[in-house]
Every structure is written in structure tokens, then in C-alpha cells.
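A short worksheet on the structure shown next.
With one protein chain held back, the other chains of the complex are shown just where they sit.
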Amino acid sequence: MSRRRSKAEQRPEGPPWRVLMHDVIFESDTPAGWAFDVGLLLAILTSVTLVAVETIPSVAQRNWLILGRFEWFLTILFTIEYGARLACAKHPLRYAVSFWGVIDLLSVLPTYVGFFFVESDANSFVILRSIRLLRAFRVLKLWRMMDDAEELSQAIWKARHKIIVFLIVVLVAVTISGTLMYFVENVIPRMTRGESPLDDSEFVASQFDSIPQAMYWAIVTMTTVGYGDIVPKTTIGKFISATLILLGYSLIIVPSGFVTAELTSRKSSEPDDETACPRCATVEHPGEAVYCYRCGERLAAEG
Amino acid sequence: MSRRRSKAEQRPEGPPWRVLMHDVIFESDTPAGWAFDVGLLLAILTSVTLVAVETIPSVAQRNWLILGRFEWFLTILFTIEYGARLACAKHPLRYAVSFWGVIDLLSVLPTYVGFFFVESDANSFVILRSIRLLRAFRVLKLWRMMDDAEELSQAIWKARHKIIVFLIVVLVAVTISGTLMYFVENVIPRMTRGESPLDDSEFVASQFDSIPQAMYWAIVTMTTVGYGDIVPKTTIGKFISATLILLGYSLIIVPSGFVTAELTSRKSSEPDDETACPRCATVEHPGEAVYCYRCGERLAAEG
Amino acid sequence: MSRRRSKAEQRPEGPPWRVLMHDVIFESDTPAGWAFDVGLLLAILTSVTLVAVETIPSVAQRNWLILGRFEWFLTILFTIEYGARLACAKHPLRYAVSFWGVIDLLSVLPTYVGFFFVESDANSFVILRSIRLLRAFRVLKLWRMMDDAEELSQAIWKARHKIIVFLIVVLVAVTISGTLMYFVENVIPRMTRGESPLDDSEFVASQFDSIPQAMYWAIVTMTTVGYGDIVPKTTIGKFISATLILLGYSLIIVPSGFVTAELTSRKSSEPDDETACPRCATVEHPGEAVYCYRCGERLAAEG
Partner (left out) sequence: MSRRRSKAEQRPEGPPWRVLMHDVIFESDTPAGWAFDVGLLLAILTSVTLVAVETIPSVAQRNWLILGRFEWFLTILFTIEYGARLACAKHPLRYAVSFWGVIDLLSVLPTYVGFFFVESDANSFVILRSIRLLRAFRVLKLWRMMDDAEELSQAIWKARHKIIVFLIVVLVAVTISGTLMYFVENVIPRMTRGESPLDDSEFVASQFDSIPQAMYWAIVTMTTVGYGDIVPKTTIGKFISATLILLGYSLIIVPSGFVTAELTSRKSSEPDDETACPRCATVEHPGEAVYCYRCGERLAAEG
């Protein structure tokens, strides 16, 4: 609701074409606005696919001409879109420095920058390539087109404390697990063999070759991703890691259940129906309301 | 409820054998209908097992005769079933073009097509094989036999917006993670070695050899599947992927908690008991309740 | 509550020592009963550890004497326990053929059977070994000692329909995904190379060498276990499996959310407090009850 009101307030003044263009670009209620959204969606998806496909050597070498033309076509389209948004925004400057304004500019800039770059050597080629990869961030525009995006953003925003708590818990658990496993899988076996732990030249059997590596293992394991590129080899290491997995798994469902509980309680406190009070027209009564909480009038029976 | 009513309406007119057959095939309330369902269940499971087992070379070569006879027996059974459904459906044509009608036809067609196919060369053999694999879709018939299928379909259908939001969030996250990891694991190491990024002939150490590959890695990682066929090798790559895993994991529990919250709220809004208090409309009274537990009003007698 | 009553009913008649022994063995309210439970717990854990440790060749060869003696000590302990249970059960025969009676018998039988077995050749040794492994099922006795076991069993029992629906959904999804991936990863590449699909002698590159194998892959993937022993190699195979992972992941949270919703709704309908009605002494009022649902009396205010 607050979103719709803010939309109405963002309508620009000025000539009618500006208002009309604003409605087409920023709203999706009208047929023209809907068509604009679908076209933009297709353009974004095509563009992101292009960026991805260009990095496959065999495809890129055979089709570089058509890929390049396609890219220019899309860049010009996005440039027109950027210009139109600038033209019909209520406060063009405020739009230009906003999050979405910067994303829209970054959508077109890489291709132009690449045009003026001389591909003299490998290094500048790589820099150019990196800039061109920025076009993949066009996919962020999808977020703006998603109706539930605001609701989801709010849910994440309201759950941010829980997420930070979750991250701190994971950080503490990962540091301690990682150090323990480094000790068990690396320090103890070396001690048995009588090696100096910092001697780089000798053969290192364990995959837990440093604490950062062991912490990487702990993160991969506790989130149940489990690549298997780093696994415990010693019996005691397997025993400890099995214990850590079970402990981590039992503890991790607590913060994750927290978020679900938060969402469930918010859900159930939302009014389900739109029954308005016949006397004072108040809406947003709790789901099972019988009397208006404002004036005490009995609400209309549903049956 | 709506399902039962629609069932009653779907009963065909005509001779009594048609009504009887309809009840046996389409309903499972009568003993005969239940026996038909169990028989069909066994036939489907046998048939799907046959399709699977035929693809194991050692088994298929030794038992092709018995497998083939079994297959013909099942095909004839399913043909009779298809014919019976056609015969006793209220609108045979409407059934034939419906989803389940097409599935039922596809259950029998492949064996007949294979019979008339001349296995002249490897190519036609493969086409034949592909058609025979279609018989695996008979497993879809299990769905029709599941009592809660409609409830589950509805739950998925009602949660479709949440699922689409979830997929868009994943798509955005996967594109950005994939591009970032491609840059870190592929472009930077090549730059250090002074290679041209598109030179196909040189040795490529990184498993992140293109953005689509990196996006495949991101999907496998963010859903915590974690095959381990593609893993970061560089220290910075491991650091970034550990961060991405943690971020992805914290963010992904939000939409997944959304679905649970949706289902929980739907569940709790279903009253178990239909007696409502005439004063305050509280439902969910204990079975033997006489007075409303909330406002003390006498409940309407049921008998 | 119903459990306690049934316990009281199961008390045997007869001499006082039988009643006393029954209370020690079957109840854990008295100090002696508690001590018996803790002793049994330790004996079970030691016994299961023994079974596990005996299978490590290096440990077993060096310590076979002490392991064997320990085993006999535990077997005699469990035999005494079995005898005592038989002696003090109200209906000894009914206990002997019950689930727990059979488990208790299987706990001691393997050691005795092994004693009378002549270890003449490798085959009988293996059979003996298999019988000895049965002792690992002693771990099931832990289940009986768990206070919440009955609640958990009931929750699983009540959610059995949801679990069956879940398994059917997974079965359908796994069959179709497996067949699809077998087609994409095995049939298409062979077709391109012009091979006969059933020719066993030629080199097979794909790990999807049959539909059962592909279904094993689908189960490992959809449950997010993701071993990585079977992974798609072709580009189209990776694309399809990424899509299947996402679809599977979005669909699988629906039945899993179902179970959580079921448990949440059961939880919230449980009466939280023990407020008894001052007039008719009814307990088990809903948590927020103000009036007795039986006689309409106002319940005692808490503050």
C-alpha cells in the first residue's frame, strides 16, 4: 500500500508525454507498461545469456561477429531506456545517483568503454574483459520487476539480526572446528613423523594444510555442501569430523527454525479478510474478529 | 469435496455395464475398484522397472527374450485399460485429448512403434530406443492414484508465486556468483600468467572454464548439493566461495521459510470442529464442549 | 498418560520379588530402576562399539583375545537381562514374541551360535560373521530407553501419509529425471558417435551407464547429498541437471514444509496449562480459555 502511494507521488509534473512515458516505464498496470516490462525482461535475459556464452571459447571464436552485433543492438536499447528513465523521472539527478540509476548506467558503459580501448596486449584485453563482465549485473534489474521483491527485501531486512546472529554462530563454530581439525589432521601426524610443521619443502599428505583451508572445509561441511575436495584421512579425524557434523547440524537448525518461526508469526498476524465494519468502516480486523475493535459494532456474519 | 462431486457428475449414462466399469476404473471405493487400483499399481511398477532394467547391458543381453515377452504382456494389459477407459468415459474424445488420456496412449504406443520399426542401422535403433524410454512416463500414472495428490498440487499451485520469486532470487544470485567466480578463478590467474583468455589451444588449469560452467557450479553449491566436480583452487577463490556459500545459505532459508509459513498458516486456519460460538464465533472447541471457553456463552446444541 | 496407565496394568501378580524386579527393569522412576537403565545404556554402547571395532582388521588381529572375553561378558549380562525380563513379565510368552522380546533374544543368540560353529572354511566364517553383525541391532534398545520415543513414533506415525506422498513424489520425479538424464548423457552421445547402445565391449565414457544408475544419481542429487561419483559431463546434461536441481529443490520444500506445518499445528492445539475448573474440575482447557467449556464457570484468574 505504502508502495502505491509513493509511486503516485513520484509521478513527474510537466508535459503529458512525460507523465505517459513515466507510466509506461515505471508502472506495469497499463497494457503498454506491461509490454515494456516483458520486452525489458527478454532483453535482460538475452543480454545476460550473451555475456555467459561469450566466455565459451569454442562458441566465441566461431560467432564473434554476430555476438558483437547483437551486443551493440542491446547496448543501444539499454541506452535508450536509460535516457528515457532520465527524461521522465521526477528528479533526474536523484535517479542518476540512486542504486538503480547506477545499475542502469553500468549496463551500457562496458560496451562503450570496450569500443575505445585499444586491444594492444593481453593485459589490457583482460581489463577490457573484466569490464565487459560487469554487464552480467544487468540481471539485478530482474529484482525491480518482481512484485514480491519488496516483501522479500523487507523479510530479509527484518530478519537481519537473526541472520547476523546466525553468521556469528557459524563464524565461531567454523574457527574452532577448523583449528581442531588442523590440529588433528596436520599437527599430530607430523609430530608422529617427527617433522617440523613449517618445513615447506617436505611432502605434505594432509589436505588440511593450513587453518584457513581447514576453515574453508568447516564452512563447506557445516552448510552440508560437502564438495569432498578436502576430507579427513585419519581415523581420529573422521571421528571428530563426524561428531562436528552432527553437532553442527543439530545446532544449525535452531537459527534456521528461528527465521521460519519469525515468518510464520508475521504471517498469522496478518488480517486474512477485508471485512469492513458497517458503522465505522474500519478494515484490517484480525481473522476471527466478530466485533469491530474500534466501535464495538457486530461485524456482518459471513453465512 | 469438490473432487467427489465432480466424480459423480462424470458418471456416464447408458447401459449398466458402462456405469459399473466406470466405477471400477475411476473410483476406488468398492472392493473391485480397489483391486483394480492395486493391480494397476503393480503393473506400472513392473513396467517402469522393466524399462530401467533393459538399459543395463549385461542384464538385457542375457534376458532379452523374457524381457520382451513381459513387455508385450504389459503392453496388452495397458492397451485393454486404455480401451476400457475410452469405452466408459462420459466424453471419450475429451478423455482422449486430456492430460491423462495422452499419458495412457503414450504408455502403449512405443512398443507398437518398435514392432514396425526395421532395425536397419544404429541411428534408427537409437530413435526406437528413445521412443521406448517414453514408457518410463507411465510412472506419472501413480500421481493419479495418490489420494493427497490434489491437495499437494493445490499447495504447490498456491505457492507458485513464492516458488517463482525463489527461482528469480536464485537466478540473480547464481548469475552474479558465477560471473564473480569465473573472474576470480579464471581471468585473474590467466592475467597473471599473461595468457590470452580466448586462446583455446593452451592448457587451462581452472575448472571454471566459462560463465555457464561457473553458473552450474553456483547452482550445485547454493542448493547444497555440492558434487565436488568443480571446486575453487585459488586461495582468493576459496575465500570468496566460502563467503558466497554462507550468504547464499542465510538468504535461501528466507524463501524456503516462506513456503513453510504459508502452509502453516493455511493449516491453522482450518477449523477442526465446526461448532462456532453464537456470541464470539470462536471455533475449535473441544469435542464435548457445552459452553464457549472464551466468553462463557452456551453453545448451540447439536442434537 | 495413557502410557503410565498401561504400565500399571502390566505389573505382574505373584511374589513381591517379581513386582520389585518388574519395577527395576521396566520403570525408571526409582533409584534402582534408574541405575539399571544407566547400566544397560553403557552395556549397549560398549557392545555396539565392540561389534564396530572388531571389523577393523588391524585392531581385531592384535586384540582378539580381550575383545572375545569382553564379548562373552556382555553376552552373559544380556542373557541375565533377557531371563529376568522373561521371569517378571506379566505374560512371559507374549513378551517373548513381541518386537522387543525378539530384539532382546537376537542380542544374545549370535555369540552362542558362533561358539558352536566350526570355522572350517571361509564361507561358514562369513556366515558366522554375518550373524555376529546382528548384535549391532542391540542399538535399537536405546529407542526403548528414550522418554520422547513414543511421542516421536506417534508424530512419524501420524505423518505417515505425508511421508508416503513425499516418497511417491520423489519416486515419480526420480524416474523421469533419471530417464531424461540417461537419454541426454548416454543415448545422444552414442548416437552422435554412431554406436550401438547395447554393445558392451566398446568404451563407455558416460557415468550414466543405465537407467537404474541414473535414478541413483537423481536420488543422491535431489536429496542434496551430492556425492559427485556420477556427474553430468556434457553441456546439455549440465544445463538439464541444473534445471532439475532447482525444480526438485523448489518442489521438495513443499512436502517437507507440510510435515513442519503438521507438527506446528499439533503443538499449538496442545493445552499449555493445567488450570482446572473450580466447579467441575475439568482440565485440558485451551491455552487462552477464560470459561470452562463444560459448565461455563469462570476459570480462576492467574494474576
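Labels for the chains are A, B and C, by order of writing; each one numbers its residues from 1.
Note that in this section contacts are C-beta pairs under 8 Å (C-beta built on N, C-alpha and C of every residue); 3 or more make two chains touch, one makes a residue touch a chain.
Remember, predicted model here, so these are calculated numbers, not experimental data.
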| item | value |
| --- | --- |
| Listed residues B:Ser47, B:Thr111, B:Ser210 or B:Thr224, member touching the removed chain | B:Thr224 |
| Sole residue of C:Val108, C:Ala159, C:Met181 or C:Ile211 that reaches the chain not shown, by the stated touch rule | C:Ala159 |
| Touching residue (missing chain; options C:Val19, C:Leu77 or C:Val139) | C:Val139 |
| Residues in chain A touching the chain absent from view | 161-162, 165, 168-169, 171-172, 175-176, 178-179, 182-183, 187, 190-191, 194-200, 209-212, 215, 221, 224-228, 231, 235, 238-239, 242, 245-246, 249-251, 253-255, 257-258, 260-262, 264-265, 268-269, 284-286, 288-296, 298 |
| Contact footprint on chain C, counting only the chain that is left out | 48, 51-53, 55-58, 60-61, 122-123, 125-126, 129-130, 133, 136-137, 139-140, 142-143, 146-149, 152, 155-156, 159, 163, 166-167, 170, 212-213, 215-216, 219-220, 223-229, 256, 259-260, 262-264, 266-268, 272, 287-288, 290 |
| Hidden partner chain, residues of chain B it touches | 224-228, 260, 264, 279-282, 294-295 |
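Basically, only the chains that are shown with their structure count from here on.
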| item | value |
| --- | --- |
| Chain separated most widely from chain C, comparing mean CA positions | A |
| Centre distance in Å when chain A and chain B are each reduced to the mean of their C-alpha atoms | 27 |
| Between chain C and chain A, distance of the C-alpha-averaged centres to the nearest whole Å | 38 |
| Set of chain A residues in contact with two or more other chains | 224-228, 260, 264 |
